[in-house]
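In what follows, a structure is listed as structure tokens, so that the remarks can point back to it.
Only one protein chain is missing from this complex, and each of the others stays in its spot.
Let's turn to chain A:
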Amino acid sequence: MPREPLQFESRVERLSILDEDGKADEELVPEIPDDLLVRGYRTMVKARRFDQRRLKLQRSGRIGTFAPVNGQEAAQVGTISALDETDWFVPSYRETAAHFWRGTDPKDILLYDAGYNEGGALAEDSRTLPLAVPVGTQMLHAVGIVHAARLLGEEEIAMTYFGDGATSQGDFHEAMNFASVFDCPVVFVCQNNQYAISVPRSRQTRSETLAQKAIAYGVTGIQVDGNDIFACHVAAREAVDRARNESRPTLIECVTYRLEMHTTADDPSRYRDEEEVAKWRQRDPIERFGKWLMARGLVDDKGIERMEEEITDEIQAAWKATEARIETLKDVGPMFDHVFAELTPELARQRARMQDGHSPGGWKDG
């Protein structure tokens, strides 16, 4: 028998539509109503301004650390906007822009950032999950959710987010594999922002692209310009259709860049130079989308100015409300809430002791 190359189907493409100068391949621009286009733009701007405000709050000690979205707004808003409200959004920890699109209240995010569990409270019927810190773990939840829905006789789809670093995790492999084996309608959105904290993408894998990892699972993969909101949206729409109509997963690699620090505790100058960052600033997702919108007459300078003012006011009001709420949350008691469905006698005892100013364990009459 001669040796011959293995034949297998590769369903991996690359897509870009809107270039750095705001010029689009108009043939490929998806049909989106004007008001949604403007709403998308506003969401991107709001996420960026929110981070700028949060950075000030963090530097002055009023909130803790957080992961800025700066530079990745198109990757998030482009993809999440392909979902319906009844679809599941299963984020990692950097998806503030996607959260805003889904309607997450900035007050909740700020309360979480300020260190209060109450900020993570989830309505029972919510299909937006709270952020997940352990890298890669949330992808499996998306798979479990849609698989459970199917067993319950419902057709539901999920979109889950993760980074380039997360593709090195076993959970990425396990989630992609489970999703494919069980025909789960999950859209895997990888925001390849080139770094996992300090470690560059080239140190995560020798695979030429992350999108091609889909091949090994028998999954459709696509790489898109992650700073191009149209490419992100088209890929996400196709993936959502595939999920809904064929109940099959898709892997989308959004090639993007984190313009800011990993979190506020990080100093990027230790691992990358300004030149590289400057190059990516030229490809800013908000600027290029703004140019396209202006050329289309959908926004103008005055309108943007008004939008900026509204956003500033909205964020300011959210922080004021958060500060007021914090004043009511000083008791030690709430850390014992929701550990179990019902407070156990042991936890009740520990809580009572702490509320009396003692350590949780202690002497008791015999």
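Methods note: contacts are C-beta pairs under 8 Å (C-beta built on N, C-alpha and C of every residue); 3 or more make two chains touch, one makes a residue touch a chain; residues count from 1.
As a convention for this text, contacts and distances are computed from a predicted model.
Engineer: Name the omitted chain as UniProt records it, choosing among "Alpha-ketoacid dehydrogenase subunit beta", "Tryptophan halogenase", "Sarcosine oxidase subunit gamma" or "ABC-2 type transport system ATP-binding protein".
Structural biologist: "Alpha-ketoacid dehydrogenase subunit beta"
Engineer: Check the options A:R53, A:H147, A:H262 or A:R283 and report the residue that touches the missing chain.
Structural biologist: The missing chain is touched by A:H147.
Engineer: With the full complex in mind, choose from A:V181, A:A295, A:V332 or A:A352 the residue touching the hidden chain.
Structural biologist: Looking across A:V181, A:A295, A:V332 or A:A352, the contact with the absent chain belongs to A:V181.
Engineer: Touching the hidden chain in the full complex, which residues of chain A are there? Just list them.
Structural biologist: 117-118, 120-124, 126, 129-130, 132-134, 137, 139-149, 151-152, 156, 170-171, 173-175, 177-178, 181, 337-341, 344-346, 361-364, 366
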